[in-house]
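Read through the structure below, which is laid out as structure tokens, and then see the notes.
Here the complex is missing a single protein chain, while all its other protein chains stay put.
So, chain A:
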Amino acid sequence: MAVIEVSGMTKSYAGQPVLNGVSFSVEEGEIFGILGPNGAGKTTAVECVEGLRRPDGGSARVLGLDPGKDGRRLRELIGVQLQHTQLPENIKVWEALDLYASFYARPRDWRELLEQWGLADKRDARFGKLSGGQKQRLFIALALVGGPKVAFLDELTTGLDPQARRATWEVIKRVRDGGVTVVLVSHFMDEVEELCDRVAVVDRGKVVAVDTPSGLIDGVDAEHQMRFTLMTGDSADLAALLGDLPGVSGVSRTGDQVVVTGRGDFATAVTAALARHQLLVADLRIGRRTLDDAFIALTGRPFGDHA
């Protein structure tokens, strides 16, 4: 069952189009990623879905409600962690959770959330004294304290160290396993690849693809490389031997180090050919295709290139 359905959503700021007809749907119980470079329109799209902004055109339904018209009922059912928001410096962790719990008709027990998010020993600490990771965990706990059916998390690991990011990912998976649908806005490829069940790739205000992370990667026909070291065998005509295989576009050799470049599933053909000619190789490595490759293939330019 789709909990979010967005179709043809448009939005402009001062004549500059930010969303050019965004459409996607989110299924119940999944972690749905919205991936794109900074300025792609991810946050605007999600804020229209949350009812924080009004789209110029198109439609959005969240849990069967119209964010523009049924905002009040919708806000009871969703939890939101916004990018760039802070709490007052002097509010204590428990006070913030207790306060936000009081906003909802059927809140969760915030003491439980304190435990779950590893904030129990920070119960009486002031917000201003928390580390980046602790603040982020508090924001997630605040997004969940109302007992939402859908949680929106925007750039939740920005500014965290690698260890804190990994820890955050683990708890996000637990949130989904607890039955909450998660919409995750991110510009980190690794985060999306690790966490998301499905991803919408957003570029210049449009959704250019929606698929599982591995589906997106498999769909890419980008050139990649495999490397190996020749151990034994008669290998004088290696270039001719491998160069004609389907998918292979180049073979280069330095001593017994070989690099084969190709597209698609050329690696299988290469290993089969090596076996057929009884060439023994070691240190075989196949360059793994990533979401970065998928992004380049979908948009025609590298991810970091925002121009």
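Definition applied: contacts are C-beta pairs under 8 Å (C-beta built on N, C-alpha and C of every residue); 3 or more make two chains touch, one makes a residue touch a chain; residues count from 1.
Assume contacts and distances are computed from a predicted model.
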item: Chain left out of the displayed complex - its UniProt protein name, from "Transport permease protein", "NADH-quinone oxidoreductase subunit J", "Two-component system chemotaxis response regulator CheY" or "Alpha-D-ribose 1-methylphosphonate 5-phosphate C-P lyase"; value: "Transport permease protein"
item: Identified contact with the non-displayed chain, of A:K11, A:R61 or A:R75; value: A:R75
item: Contact with the hidden chain (one of A:G36, A:G146 or A:G262); value: A:G146
item: Contact partner of the left-out chain, one of A:E50, A:E155, A:E193 or A:D293; value: A:E50
item: Of A:D98, A:D197, A:D211 or A:D292, the one touching the omitted chain in the full complex; value: A:D98
item: Touch list for chain A against the chain that is not drawn; value: 50, 52, 72, 75-76, 78, 80, 82, 84-88, 90-91, 95, 98-100, 102-105, 146
